[in-house]
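Right, chain A next:
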Amino acid sequence: MSNAFEPRIVVLCCNWCTYAGADLAGTSRMKYAPNVRLVRVMCSGRIDPAFVLRAFQDGADGVLIAGCHPGDCHYINGNLKTMRRYPALETMVQQFGIEPHRLRLEWISAAEGDRFVEVVNEMTEQVRALGPLAWKQRSAVADLSGSPHAG
Partner candidate 1 sequence: MSHYATPMMEVPDMIVESGGRTLDLCFQCGTCSGTCPWNLVRDFRVRDILTRAQLGLEGYEGEDLWMCATCNACVDRCPQGVEIVDLVRTIRMLIAETGAAPKTLRAVLGSVQSNGNPWSGDRNARMAWVKDQPVRTFDGTHEYAYFTCCTQAYDPRNAKVVRAAVRVLDAGGVSYGFVGGSEACCGDAVRKTGAETNFQNLAAHNVGLLNGLGVKHLLVPSPHCLNTFRKEYPELGGKWQVTHVVELLADLVMSGRLALKNAVPLKTIYHDPCYLGRNNGIYDAPRDVLRAVPGLELMEFGHTREEAVCCGGGGGRLWMETPVEERFAVLKLREAQARGADAVVTACPYCISMFEDAKTALGLDQLQVLDVVEVVAAAL
Partner candidate 2 sequence: MEPRIGVFVCHCGTNIAGVVDVNRVVEAAARWPDVVHAVEYKFMCSDPGQGLVKDAIVKHDLSRVVVAACSPRMHEPTFRKACAMAGLNPYLFEMANIREHCSWVHEDKEAATLKAIDIVRAAVAKARLLEPLQTRFVPVTQKVLVVGGGVAGIQAALDIANAGTKVVMVERAQSIGGHMAQLDKTFPTLDCSACILTPKMVQVAQHPNIELMTYSEVESVDGFVGNFTVKIRRKARYVDEAVCTACGVCIEKCPKKVPSEFDEGMMPRKAIYRSFPQAVPGRPVIDKESCTYFKNGKCKICEIFCEPKAIRWDDQDQVVEEKVGAILVATGMGLIDPHGLSQWGYGRYPNVLTGLEFERLNNATGPTGGRIVLKDGSTPKSVAILHCIGSRDRNHKEYCSRVCCMYALKFAHLIKEKTHATVYNFYIDMRCFGKGYEEFYNRLLHEGVKFVRGKAAFVTDQAANDDEKGKLVVSAESTTLGEVLRVPVDMVILASAVAPQKDAEAVARQFGMGLSPDGFFMEKHPKLEPFSTATDGVFLAGACQSPKDIPDTVAHGAAAASTALSLISRGTVEVESATAEVLTDFCSGCKVCQDVCPYGAISFHEDTKLAEVNASVCKGCGTCVATCPSGAIVGRHFNDRQILAQIDAAFLWE
């Protein structure tokens, strides 16, 4: 393999819509960028902002949160909780100096295998264009600059 930068994207998704949508992409033999790893929870309402931060901390270059379309939640309205939580999460992530395109919220239904593919490919390219996040190193640099040994 070449040494070109390959983005690493963690997808936090619900079981009923987006995970199933990704399954449909598979059964339909659609092709997409191999840069995502899915972490399944039952409902997007389960997605704790801490999971997102942990993924960035671990070294993810992007995080995609995905669930059912508003109104289609398997658990009535868990996704609306996600939707309400998201702006705060977005702000927080940006305050940490993480570019907006690295975090994304999408509604992808079980019937939208094509949409899943589209979002994954699009996000992979966007994140690729941004380059590695290396948040750990970035925050390490930030720490150093504040320490008496810096400079």
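On how the list was made: all candidates are chains of the complex that A comes from, given by their letters.
Just so it is clear, a residue touches a chain if its C-beta (ideal position, glycine included) is under 8 Å from a C-beta of that chain, and two chains touch if they have at least 3 such contacts; residues count from 1.
Model, not experiment: these values are computed from the prediction.
*Asks:* If you apply the contact cut-off given up top, which option from 1 or 2 ends up touching chain A in the complex?
*Replies:* 2
*Asks:* Which of the residues in chain A come into contact with candidate 2 in the complex?
*Replies:* 1, 8, 10, 15-17, 19-20, 22-23, 25-27, 29-32, 34, 37-43, 45-48, 50-51, 54-55, 58-60, 71-78, 81, 85, 109-112, 117
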